[in-house]
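A protein chain is absent from this complex, but the other protein chains hold their places.
Labels A and B are assigned to the chains in the order they are written; within every chain, residues are numbered from 1.
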Amino acid sequence: MTIPQTLPSSPWTLPSRGRVGMFCFIAAEASIFTIFVVAYLFYLGKSVSGPTPREVLELPIFSSVCLLSSSLTIHLAVEFLRKGKSGAFRAAWGLTLLLGAIFLAATGLEWRRLIVEKGLTISTNLFGTTYYSLVGLHASHVTGGLIGLAVVMVLALAGKVRPEHSGPVDVLSLYWHFVDAVWVVVFTVVYVIGR
Amino acid sequence: MSSESMPIAGAGNLPGAARRVWLETLHEWLITVDHKKLGLMYIGYALFFLVVGGIEATIIRIQLAVPHAHFVSPEVFNRMFTMHGTTMIFFVAMPVLFGFANYLVPLMIGARDMAFPRLNAFSFWMTAFGGLLLYFSFLGGDGLYGAGSAPDVGWWAYAPLTSKAFSRGHSTDYWTVSLLASGFGTIGTAVNLVATILSMRCRGMTLGKMPLLAWLNLVMSGMLLFTITPLTAAQIMLMVDRYLDGHFFDTHAGGSAAIWMHFFWIFGHPEVYVLIIPCFAFVSEIVPVFSRKPIFGYPVMVAATVAIGGVSMSVWAHHMYTIGMTSYENAFFVLTTLAVGVPTGIKIFNWLGTMWGGKIRYAPPMMFCLGFLFQFLIAGLTGIMLGSAPFDWQLGNSYFVVAHFHYVIVGGILFALFAAFYYWYPKMTGRMLNDTLGKWHFWVFLIGFHLTFDFMHIPGLLGMPRRIYTYEPGRGWAIWNMIATIGVAFQIAGILIFVFNLVHSYFRGRVAGDDPWDAWTLEWATSSPPAACNFAVLPEVRSRRPLWDLKHPEDPDWKYE
Partner (left out) sequence: MGRSWGRGGAKAFAVLSAPLCLGQGTSPRPGNIFAPASTPAEMIYGVSVFVLVITGIIFLAVFGLLVYAAVKYRRREGDDAREPAQVYGSDQLELAWTVIPVIIVLVLFIASARVIHQVQDADMPAGTVQVTVIGHQFWWEFRYPKLGIITANELHVPLSGTQNPRPTLLKLLSADTDHSFWVPRLAGKTDLIPNHPNEMWIDPRIEGMFLGQCAQYCGVQHAKMLLRVYVDTPEKFDEWVAAQKRPAAAAPPAGESAAAGRRLFETTACVACHRVAGTRAFGRVGPDLTHLMSRATLASGAAENTPADLRQWIEKPDSIKPGSLMPAMNLSAKELDEVTAYLLTLH
């Protein structure tokens, strides 16, 4: 038995599966971060030995500005792609990549300072454990995002990214926005509330 | 991959194609991204682990049959219940339900595949890999005689028992990594199911016209996104503790043991609803067909499911009434826990309403559904008893709890699953399962189930804690334990009949035809088994029961909905 296909009577549109999938993925990621943030807040001030956040943490203003502005550049990049301005797209996309890389490098330097100069490692105390886990979880997401961005960049330089690909590119940019938004939360929790 | 570009006819399974060597077939299954094949693989995988987990349960029950038994050592016993619990939840219940969801959801919403077929394959293999990792732990130690170094921390793995100090060796690491791996697979499946249901429905199938099975799997997947992830996060923390000397759960460094409990149960409680909701879905599809009536109160069923999903996220600490929370916290969790009974009750009553005034046909799928209804009712009511915190101070961690959750899981989930097997097996294989064997399976397993789990409540009321490898005589527990153990023999017989039926009917079963149950949803509109592309022509629907409309053009559903 088959269901006869009647003539297409009414328009039938459903949300794009790429976007839906990415939103679901982001929801899942968000709840992983929530657990880490809760653990961080719960353990604030509960370390039985030093150093404390106040003693060692410095505000990463510059790198934060970089990361947040990369949200803007990636948004522009997608717009450019949609309008078919491939040169502008490549420039904005490359800038995003650069800003993300700066952020990651700054995090690396910060960790180096903490480990080498301040002697704070993941096993030093509760603060170390929660700090490196939360910031590290975020940094690993930045890394993942950068890899994705880099792949698109390579394809773009090879001339393979065209306006009709703006769908998937847009989905990737959603992820990047999420990574940036999480940083706002991590920043507030670690450097504002937690200090 | 994309549905529009598929060829029209069902070219995939045409007979007469040259007989392929088994190696090629194997290769085809290994690399498949087809939702039906993946679904069947999930199901086969879960059935295998059901037997494994069942053997572990049998070992537990033999050891407990009499006081001071020496069938296994305490170490082995502790590994057995840990492996049994972990296996049954993560490598039986979850995969089998994902298997059915994979197989049925695209068919029932008139799609040609899942939204992301490759991700689907990835998810399956992650899950499969997780199970192998868990069992590889047996080989990591002294081999099977000493039960290797299998995990022995219980399926909730409470801190600080999982710390390096109390759990040396790598068994706990295997446990963690295995759940982490299968957890990624699960997240993938959840993303995929949501995207499929929201973005792949056939023309005309608005959200309000989806079969309930699709709705319930949507809610289930949505819950998974928010509930499997806390487990993932907690496992990462545990790994930080174990591999990098972190202090998340290190009570000597100011860490908290209670926070692990919270994280685990924020996952663990919704998880049990993740398991039961797809079973509600099976029942919601089968009961109407065998009562010959549409589901009673469709919108309310959907709303109740969403409510269960929502409320069940806020009840987790009812597993922790004894850890010394304040009276306000305890009272809060009593309220939320009991509140879940309301939407669940609505479901029971709506199924009752569906049966009411119908013409019920007692084929095996309906028999198992009826078993489900009765048993789930009792299980839910013992849940309410546990939900009342003071009562739980007595019952918690006793055999009463073990009885409660096996009542839900075996009496509910397993019965609903058996119903689903009998109902959809013809679609999956093209042949009917044998009716007589099905009835034997039902009665033998029913007797075994009640012998084991009815009487298990009583030692709980008499103070028998769970997770003990032996007990003293003279407590009044022995007789009930003996009866429970005897029941397992019947359960094994029942499952053996079932497995025999599955195999036998595959070769000898009556040929089913496309629509053996005279049913109403889209999967019955295509061939049995469906062609690789599911539908030669993508269907269009106008109501929740497209095949009813087709069979009753004089009185179609869409006039009323």
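Note that a residue touches a chain if its C-beta (ideal position, glycine included) is under 8 Å from a C-beta of that chain, and two chains touch if they have at least 3 such contacts.
What you are looking at is a predicted structure, and each value in this text was computed from that prediction instead of being measured.
Trainee: Which visible chains touch the chain that is not shown?
Mentor: Displayed chains contacted by the hidden chain, ordered by label: B.
Trainee: Among B:M220, B:I378, B:L433 or B:A519, which one touches the chain that has been omitted from the display?
Mentor: Within the whole complex, the residue contacting the unshown chain is B:I378.
Trainee: For the chain left off this view, which of B:F129, B:Y158 or B:W558 is in contact with it?
Mentor: Hidden-chain contact among the options goes to B:Y158.
Trainee: Of the residues B:A195, B:L231, B:L370 or B:L522, I need the one that contacts the missing chain.
Mentor: Within the whole complex, the residue contacting the unshown chain is B:L370.
Trainee: Determine which one of B:V33, B:V51 or B:A257 touches the chain that has been left out.
Mentor: Checking the options B:V33, B:V51 or B:A257, the one contacting the hidden chain is B:A257.
Trainee: Which of B:G44, B:G169, B:G310 or B:G353 sits in contact with the chain that's absent?
Mentor: Of all options in B:G44, B:G169, B:G310 or B:G353, contact with the hidden chain holds for B:G353.
Trainee: Since one chain isn't shown, list which residues of chain B touch it in the complete complex.
Mentor: Its contact residues with the unshown chain are 73-75, 78, 152, 154, 158, 160-161, 166, 251-252, 254-258, 291-294, 296-300, 322-324, 326-327, 330-331, 334-335, 338-339, 341-342, 345-346, 348-350, 352-353, 355-362, 370, 373-374, 377-378, 381-382, 384-385, 388-398, 458, 461-472, 474-476, 552, 555, 557, 560-561.
Simple rule for what comes next: only the chains that are shown with their structure count from here on.
Trainee: Give, as an integer number of Å, the spacing between the C-alpha centres of chain B and chain A.
Mentor: Between these chains, centre-to-centre, one finds 34 Å.
Trainee: Which residues of chain B touch chain A once you look at their complex with the stated criterion?
Mentor: Touch residues, chain B against chain A: 110, 115-116, 119, 187, 190-192, 194-196, 198-201, 203-204, 221, 225-230, 232-234, 236-237, 240-241, 244-248, 253-256, 259, 263, 266, 514-515, 522, 524-526, 535-541, 546-547, 550.
Trainee: State the interface residues of chain A toward chain B in the complex, per the touch definition above.
Mentor: Listed in rising order, the residues of chain A that touch chain B are 1-6, 8, 12, 14-17, 20-21, 24-25, 27-29, 31-32, 34-36, 39, 42-43, 46-49, 122-123, 125-126, 129-130, 133, 137.
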